[in-house]
Every structure is written in structure tokens, then in C-alpha cells.
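One structure coming up, written as C-alpha cells, with questions to follow.
Only a single protein chain was left out; the remaining protein chains are all shown in position.
In this document, chain identifiers A, B and C correspond to the written order of the chains, with residue numbering beginning at 1 in each.
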Amino acid sequence: MSRTIFDISAKGGMAWSQHPRGEWRSEIPEEHLRSDAPRLPEVSELQVVRHFTNLSRKNFAIDTAFYPLGSCTMKYNPRGAHRIASLPGFLNRHPFAPAGMSQGFLGCLFELQEILKEVTGMVAVSLSPMAGAQGELAGVLMIRAYHEARGDNARTEILVPTAAHGTNPATATMCGYRSREIAVAEDGDVDIDALKAALGPSTAGIMLTNPSTCAVFERRIEEISSLVHEAGGLLYYDGANLNAILGKARPGAMGFDVLPLNLHKTFATPHGGGGPGAGPVAVNERLKPYIPIPFVVKDGERFRWIEEVEMPQSIGRLSAFMGNAGILVRALIYARMLGREGMLRVSEFATLNASYLAARLVAAGFQLAYPTRRATHEFLISLQAESKELGINAMDFAKRLLDYGVHAPTTYFPLLVPECFLIEPTETETMD
Amino acid sequence: MSRTIFDISAKGGMAWSQHPRGEWRSEIPEEHLRSDAPRLPEVSELQVVRHFTNLSRKNFAIDTAFYPLGSCTMKYNPRGAHRIASLPGFLNRHPFAPAGMSQGFLGCLFELQEILKEVTGMVAVSLSPMAGAQGELAGVLMIRAYHEARGDNARTEILVPTAAHGTNPATATMCGYRSREIAVAEDGDVDIDALKAALGPSTAGIMLTNPSTCAVFERRIEEISSLVHEAGGLLYYDGANLNAILGKARPGAMGFDVLPLNLHKTFATPHGGGGPGAGPVAVNERLKPYIPIPFVVKDGERFRWIEEVEMPQSIGRLSAFMGNAGILVRALIYARMLGREGMLRVSEFATLNASYLAARLVAAGFQLAYPTRRATHEFLISLQAESKELGINAMDFAKRLLDYGVHAPTTYFPLLVPECFLIEPTETETMD
Amino acid sequence: MIAEIGVTSIDDLFEEIPASLRVDGFPTLATGDSEMDLAREFAARSRMDELAVCFAGGGCYDHHIPAAVWDITSRGEFLTAYTPYQAEASQGTLQLIYEFQTMISALTGMEVANASVYDGGSALAEAVLMAVRLQKRHASKQVLSTAALHPNYFDTATSIVRGQGIVLDCMAPSEDGLSVPDAADSPLAVVIQQPNFFGNLEDVDTIVDWAHEQGALVIAVVNPISLGLLRPPGSWGERGADIVVGDGQPLGIPMASGGPSFGFMCTRSKFVRQLPGRIAGRTVDVDGKSGFTLTLQAREQHIRRGKATSNICTNQGLLVTAGTIYMSLMGPAGLRSTAQACHDRTLRLVEKIEAETFAVRAMDVPFFHECVIDLQSISADALVDRLASRDILAGVPLGHWWPDRATQLLVCATERRTQEEIDSFVDSISWALGANA
Partner (left out) sequence: MIAEIGVTSIDDLFEEIPASLRVDGFPTLATGDSEMDLAREFAARSRMDELAVCFAGGGCYDHHIPAAVWDITSRGEFLTAYTPYQAEASQGTLQLIYEFQTMISALTGMEVANASVYDGGSALAEAVLMAVRLQKRHASKQVLSTAALHPNYFDTATSIVRGQGIVLDCMAPSEDGLSVPDAADSPLAVVIQQPNFFGNLEDVDTIVDWAHEQGALVIAVVNPISLGLLRPPGSWGERGADIVVGDGQPLGIPMASGGPSFGFMCTRSKFVRQLPGRIAGRTVDVDGKSGFTLTLQAREQHIRRGKATSNICTNQGLLVTAGTIYMSLMGPAGLRSTAQACHDRTLRLVEKIEAETFAVRAMDVPFFHECVIDLQSISADALVDRLASRDILAGVPLGHWWPDRATQLLVCATERRTQEEIDSFVDSISWALGANA
């Protein structure tokens, strides 16, 4: 049954109660009007409801099954946050409503900015990027703006570990940089010698995440940070793995200059079958002048927008309005639901669950990619031995898991580990 | 996978964000407190959401499949009516809020009463019964009250056609009556001779529906009505099939004294896997003094409740508050969405769909139970020939339909037709 | 389609309706409205009734409802399914009912529960009918209730059972509204509401033991939230209650003018055949796979017709779904802290009313989360009207049922009531009483 909605469409079908009632006048000149009706489906409301209800039933989802997709943090998205963010005052606010009519919403943004500063250890936050990748773009554009402002125009390279997520090199390219790969050592940490060799006057910056995409904590991050800064480059932190260290360590203290957060991961806003997310960027003093507009400040008791006029060095606007505003409200509610203790529970339970699952898989005979290392919020196993022995590959394993009603882990990522599974049970799963 | 929620429960599991926060004082004496905690499941919010989401996926529903369950009117339940009836002003109204704080809600009830009067051709409506069967109870209690008020205490029998829905005789019993069956003739109409033979001084009334549960229109309803009234009995109309004649004929004109409506059928409020429904009763002048309280009247521009003091002969209260109030609001919205033309479309499309499906099945070789008659909003086929030939019964047929993703029609009802299917496609289905 | 049916117009399909009965639509009804127009119109209508704060209880309570409850309950597969008669097409609803029954039994301390009936009031009626069936050989046709039984429950049960000649009576109350059985009575069943309509705690052990000594069955009427904290009816007195009923509204159901909610019913295993309504059970299919089905269906009206235990057919399935999800989310600890919070909020409210206004407690006995206060100087109706101007629903005036209690108001503060709301309510009472002083 994969009939499309067009297959069930029939001339004259319609959801009559959705049509506005009345007689309409028009002053649009004939030449602007379309002559043909667009070929949209012609169906009843029941047909629509039934068709899309049944389509939904063909998806795996957190709400239906265990979804240990590494790097994606498929944890429980509280229904309460969705409900509260759907209050009419939030849903019906027009983006151009003046600040005087928007104190509720602006107050929410300001509060979220403050929480994210605390969580990351950075000094300023702009909430507008619409997903991790747009946050990356903002981050690298800021690095670019920083160098340009200093007239330091020879820096044309962004360093990226071989294990990095594909968005990192893609982003560097979008910002007009060349991306240069840095090897990862046997133990999963960045190869310091390779790094040293790559650093130089053309280094604009480095993009890292910690725990890394090898699912281990980059232990020599302080050394890396000094090396990069000494070479005149800046450090970019990919926030996708922040849930692993929430309340345990802060990127700000590790020496990072800029990071986007993936609110749809760390702050549990729904993935929605491919978004929306939100990728706020946090920066230190160095990059503060460049953060994207708009953002919110508090003057006395009133909240107001900061736009271009007050931020002449900003990299500018990244969306028509205020990014994925509704997602920001959801994330704030989730953060408030967690609170001080809850944030610690995130990193602790995420790590505990991953470590436990890793231990169980090791006991069952599977091979960890980095057996000497602690698991973080996720861990990597290599199915190379099994693949050779059984003549099947990691993808076959993954598909077989689907047959058992468990979503497959992330496969073949990071690219440098052969036949791997990146497994992230997340903190909201229980033992059952 | 039929693990229950108790199977996944583990000591200490909980949905922490649902617990009220604070320190609580108590002045409840020790002896009133329970010593053991009730054995409710101990699970996380994700576990709850996942468990019940997955349970829901094991149901057939109008929203997922064609559901031609005869007599049950499984038609589309507009999402809009559900949404609008869930507005905070409706959901948060306390049943004891005084009339001054309730003009919105009371106005809705009044409007629905008026619409139902128009639709049925009766003179008064009470909305409080909570389903068809409670409406039946109200109806028969009113018949009883009527006879009692006249001191006519010898009437101990309610006549019920053999084809009647099981709630009819059960209701008669609950009201302290004996129910007496009346045969149905070959053509599906009531056997007039059998009726005449049964009528007499012990006849309190007769319970009918039209179209009847044989799925044909009872053509001699006027004659039946005269006969019963002449014998001193009253006529009760089972409103479950009202959608078949909406705007084409009215029970009031057929001589009925009282009828409940099934709002969850004719007015498309959701069946909910077994309710809630609503079974408002409509009556003619004769039974007006006896209708259940409370109901709403309009004094000038204000709406107010009528309670027992103003209705001393009322059969009384049938629920703690105002029945299934929220369902009444949904039904009103649906009725308003239909409007004048929409109500006609209900009976026309329901009949057209049933007649078409009947014609197609006849063409495919199936046997109608009443081949000389017009189909109404539903029709009966008998699988007796197929059963004999193939050695299977109607229930086997029904189960096989489920395998094909179509909900089985009603089987073995009415009881008098052997191996039957009562098929009601409803007016909201299309050809696809 | 017309052609395939063999007619020439839709009108032909209605040709069996005698001409004398034919009408042509509904000239007085308005034309159909769009969802958009209805949404606007009804938003305005519903806004007329919007409240800021609710201190009314009396059988319907303003509790917090977790978002997950209705998000899941409103899924099309729950919302638009039929009654689970076809087990294969309804495993979701059937398993859910089974789990519901288990939870309600745990909460009440009883052995078996049904899949619900319409509401608390009609559940009481069904319990009375059940007791009558069980006590067929009992000399009396009288059922006796404690004095402070919810008056609307009393009335509902009376209307429903009257047709069968059953009489419901009330015990005489003591000064504080509590009930002490009168040795002279010898009913077939005794109805005890705990907490009673005034929010107070009855001496249930004494009443239960007395009733059982008389050969009467005990019907308990309880509030499910209170059972997070209070002793369950299954352990009242020596032998516990025989039938337990109540209304499920506090378990995740919006007040919505009092309905739809659901009534629950539990009893001892040995009485299960007289328990009306549906019951889901676990079973095994021909392949040995376990599944769920409606059990004891033989008692239902579509099989036993005139001899069924009840005429109920469509019932409150969707609300049972909500209640089950609610109980699962709260668990024993959440239900307990909710009950504790309700008691605490009401305690603080009443103390503050006594400390800061002219109003006093009408009855000085332990209560759960409702309490009767006496305004002394003005009628409770007048207070409610005055506070309506401040968008506060002050409580339930008792004068409607007991004219001699016209100055008494039943107030309730659930876990949702904040200290600020309580403070401003008490201020408003002072203002309202002061204005009349």
C-alpha cells in the first residue's frame, strides 16, 4: 500500500468545511491570473486524515521504539514542552509585533540566552541559527569576520579532524574556506603531531567537538587550544555532543571561541522527521562583536531587540525573522524543567546508559573501536570481525535490527572506523 | 509483544516533571492513611508515551481504515469539532459555575436543543443522557411516568420487534417493564397482525427505529402509530438510525412520542474506543413535563438552567452534572458545520453509498436479506449460501476482512437474519 | 454511482418513505459554517466562561493534567475506534482496559474492576442495582446512604433505580455532618462516601462493620486522588467494602462542565458475575499467543437482551484511556504527592480564611481537600456572585440542596492552587464580606 494522495484524488473531492465562505471581489488584472488550477489533490477531509495518519504509521520514532542513533540524541521530547510552546500567545505572535507587544516572547529569548551562557561558559549568545549546520555557518562566518576585521586576510584554511561530522567541512567551504583534514590517533584523540604540522599562517581555525565523533573525550584539548591560538587560529566547538558533559565541563573553559548548540539534541526539541532544530551560537569576548542579529537585551525591566544599527560588525541576519523561534521556546521550557539537577542527570544518565550498553555488548563478544577508553554519551563498535566472518556488513546488521523493531544505530560514521556502529542510547531510556 | 505497563515497571521509576513540588503539611489523622502504596506502575514519561502510543497502533479506527460497521455510523469525526470543543473556556468550566459565569456554555446547550427539535420534529429536548442507552432509559422512564401520572398502572409491557437492538429490551427491563417481542414480516417491516395481537391494556409502549435494524424503511409507520396510540401505548423511536432520514422525514411526524439521539452517530462525535457518546431525548407535548433535568431555557437575553423545582414531574437527574457536556459542544459544532444543506447531504450520501455498495455486492453474487427493498443508510446481506457452500460462517468472513485491513461489518445482528452482515459505509466515505 | 444502483436520481432512493411523511430539508436551519468561522465564533463564546481561578470542587476538580495524557488519548486510533467488540481489531483498547482495571483495583484495594460506566453518579446507581441483585433474598428493598453523600449522586441513583421499585434513604447526620448508623435500620446495602460531600473523613470502619453485621452490603463512593493517601475501601473495617464506585474525573480529565468523565466500579471476585459493564481479560489464541478480549460478555444486552446486568452499550472508553495514562504517569509516588499537595493547599486556605476573614469552618473534623466554611453574614450565592467579578469561582454554595446551609460554602484547593492565588482569594473574601458588614 503505497498509494499516494494523488492516486486517491478525484475531480471535485474537497474538504468543504475548510473553504472560506463568501462572495469575493477582485481587482487583479486578468494577465496576472493563472488559467489552469494547480494540480493539488482533490480529496475529502477524511481521506486526508486517513492517508497521513497511515503514512505516519510507517515511521520509526522515539515515541514508538528505542532509537539509539549515535550523534543524533534521540531522547524523549517532553510533550509538555510542545504543549506549552503551543500556547496561543506564542503561536499567534507576529514577527513584526513591536517590542511593547512582545515582552513575553522577548523575555523567553533573553532567559534562554542566559541559560545557554551558563551552560557553555561563554559570554554572549545569539539564538537565530536554525539548526546545527546554520550555527556552524554562523560560527565560521564569525571567525572569518574576526580575521577580516584585523586585516588578517591570509588565513584560508579550516582544520577538521578526519572523524568530523560532514557538516563541518561543508560549512568551511560555504564560508569560502578550504578545509584541511587532521588525522585522529589510535586512541581516538586528535594526532597532535599532525595538528602541529598543519598549523600555520593560513590557519583560520579548527573545528572540533568534545567528546569527539569518535565518542571519546579529547583529553588534550587544552594543549590543542594553546597550539591553535598561538598559530593565530580560532577554535570552533561543534555543540552536537554537549549533552555528554552538561555540568561536568564547559567548552568555554577548554579554550573554544565559538560554538553552536543543537537544541534539538541537548535540549530535546523534537526532531520532527528532519527538523526543525535550532543552533544558537555562543561566543567568548573575542567574537562578541560579530554575533548574528537579532538578539535580545534587557534594559531595566524591558526587553528589546538588538539589530544591525547597534551591531555594525555583526555577520548579519541568517533568517527572515528570528530563526526557529518556536523551537527556542520549547528548549527554554525543557531547560527549566531540567533545572540545575536535571542538567547533571542528562550527562550522568547518558554516560551511564552508554557505558552499560557498551559493557553488555563487550560481554556479548562485540569489539569496541576504542577499547581502552571510557564511553561517553555514546560509543563506537566495529563490526569488522563479524563482517569478515559472516560475509555481511554493518548495513546488513542495521537492517536486521529494524526487523526487530529497534532503530539501527548510526552506521559508517565516523568514516575512519571501518564497519562501525555509533550507538547512543540517550539519557531518557530505561532498562526495560 | 503484549507486555503490560506493569511488566516494564521498575521500583523508583517515575515521570519526575509531573510531581508537584513543595513541602506538604498534613492534619489527616494517622488512622485514615494508607500504609501500603497502591501498586500503580513505576515508569518514566517516555515509557508511558511509548507504551500507549504502541497500544493505540493496535486498534482499527476510522482514521486508519474503512469501518463499515452497521448500526454504528463510523463516519468521519471532524478534527475541527474536537479542537474547538477543547477551547479553554469549555474545558475549564466547573459544572457548578453559576449561570452568570456560564453564558457561553449555556448558550451552546440551548442552541443544540433548538437544532435537535428542528431535526426531530419534537417540541422539547433534554441533553443530559450520556449515550443512546441512557437516552432509552430516559425515554422509557418518561413513558412510565406518563402512565403513572394518569394512574394507568396496569401497563407492564413494552413491545419490541425481534430485530431490535439489544439495548431496547434491556432498557425495558431496567425500567421495570417486561419486554414482548413482535415478529418482523418477510419484507423486513413489522408484522402488523402480530402487533395487533400483542397490543392491549398492558401495553405501555413500543420501541422502534426507522429505518429499522433490518435496514429498511418501515413503510407502515403511520398505521403502527395509530394502532399503538389507540391501545393507549406510547411510541419510542430509537434514534440510532436518524442519519438515514435527516431532512427527508421526521420522527415527530411519524407519530413517535419520544426518541433519544445518538450524537456519536448522527452528529459525528468520536466513538473513542467505546465512548463517550451522548443520547439527548426529544419528546412531544405529551411527554414534555417529564423530561430529565437539567436543561436550559432562554429568558430574554440570558440563558439559565431548569432544575427540579421548576419541573416537579421530571423523571429527575441522570448524571452528577450535565451528562457528557463536552460531547454536546462537539455535536453542536458539527451540526453547525453541516448546516441546512449539510444535513441533507448526510442522509443522501449515506443512502447513496450504501445503495451503491449493495448494488456492487449483488453484482458480485452476494445475497441481500431484503432484495425487494431499497437500501437505507445501511443494508443487510446474508451469507447463508456462502456458509453452506464453503463450510465457513459469517464470523470467518469478518475476520478475513480484518486481514485485508478493512474493519468487518456488524455480524449476527439483527439476530433474526441468519449469517448476516449489516453494512454501513457512512456518508463520509468516498469511492477510492 | 446512480446508474450502477439502477435509479435515476438520489431522490429515488428515498421512495419508500410515504409521501405524507416526506419533508424537504430544514428551512429554519442556517447554512453550514466553515471551520474557520466556527472557530472564531466559539472562541468568543467559550471566552465568556473563562475563569481565572477555581476553588470549587463538589465532585469535579481542577487538577493538573500532564500534556502527554491528551496528546496520546487524542490519537486517531483511540479517538475514532469503536467499542472493542472485535478483539482482533481492538487489541490496543483491550489491553489498555485490562491495565486500567488492574490500576483501579490496586487503588481501591479491591479484587476486580470493570471497564467503567458513565460517571460517578450512575456508577452508584449500577452499584445499587448490583447490590439488589446480590441480595435477592434480603427482606428489605431499602438502600441506606451516609448523610453527606453527594446530593446529585443520590438523585441520579434514585432516578435510575426507581423504575425497579428500589428506595434510597439517607442516614441522619450528626452535628458535624458525619454519619453514625442507627441500630434500628436494616438496609440491604449501605452507601458510604469517603471523603464525604463536605470533604470530611467519615469513621468508615465503624459503619462498614455495622453494615456487615446487619447483613448489608457496603458500597463505597471514593475520590481516586484521595486514595493516593487515604486507606482504600478494600481495607475498611473488618472485611472491607463490597462494591466500590467513584468518578474518574480527577485522573486527568478536564472539568469540562462535568463531563465526559467516567465512573469506575470494583468489587470482590466472587461478585464479578453481577458486576455490570465490560470487563477485559487476558486470553490465549489458537496459536498460544496471548491477547486481550472482553470477558463475561454473556451478561451484555446484545446477548442477554432483557436479562442483561445493565443496558449500557456506548460508554466512556476515551476517558478511561486518559485516566489510565494519567495513573501511569503519576505512579504511586506522584499520586501520593498530588494528594498531599491538595490537602496542604486546602489546609492553608482554610486556616487563612479563619485567620483573616469573618468566615469560619462549619464543621470541625478532619478533611481531605475540601472544607465547608460558614460566611455567617451573607449567603454563599452572594459571595460567589461577588467573586465572579474578580474571575474567581469561590466554591460550591450548599443552600441549593440544604436551605439551612445558605451561608455555607464548600471550598477546595487542589495542587494547582498557588499561595498567591490563595492569598488573593482570601483577600477577595474579606473584601466581599467586609462590603456587607
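Assume a contact is a pair of C-beta atoms (placed from the backbone, for glycine too) under 8 Å apart; a residue touches a chain by one contact, two chains touch by 3 or more.
A quick note: this is a predicted structure, and the numbers were derived from the prediction, not measured.
Visitor: Among C:D203, C:D242 or C:E415, which residue is in touch with the absent chain?
Guide: Looking across C:D203, C:D242 or C:E415, the contact with the absent chain belongs to C:E415.
Visitor: From the list A:I182, A:L195, A:L259 or A:A398, pick the residue that touches the absent chain.
Guide: Only one listed residue reaches the unshown chain, and that is A:A398.
Visitor: Determine which one of A:R57, A:R150, A:K196 or A:K388 touches the chain that has been left out.
Guide: A:R57
Visitor: Name, in rising order, the residues on subunit B that touch the hidden chain in the full complex.
Guide: Against the left-out chain, subunit B lists 16-21, 49, 53, 78-80, 82-84.
Visitor: Residue by residue, what part of subunit C touches the chain that was omitted?
Guide: So the residues of subunit C touching the unseen chain are 35-36, 39-40, 64, 66-67, 71, 74-75, 415-416, 418.
Note that only the chains that are shown with their structure count from here on.
Visitor: Using mean CA coordinates as chain centres, what's the gap between subunit A and subunit B in Å?
Guide: Measuring from centre to centre gives 50 Å for this pair.
Visitor: Between subunit B and subunit C, tell me the centre distance in angstrom, where each centre is the average of that chain's C-alpha atoms.
Guide: The computed centroid separation for subunit B versus subunit C comes out at 21 Å.
Visitor: Please output the residue numbers of subunit A that touch at least 2 other chains, ranges allowed.
Guide: 17, 49, 53, 78-80
Visitor: Subunit C: which residues touch two or more other chains?
Guide: Each of 32-35, 66, 68, 71, 76-77 in subunit C touches at least two other chains.
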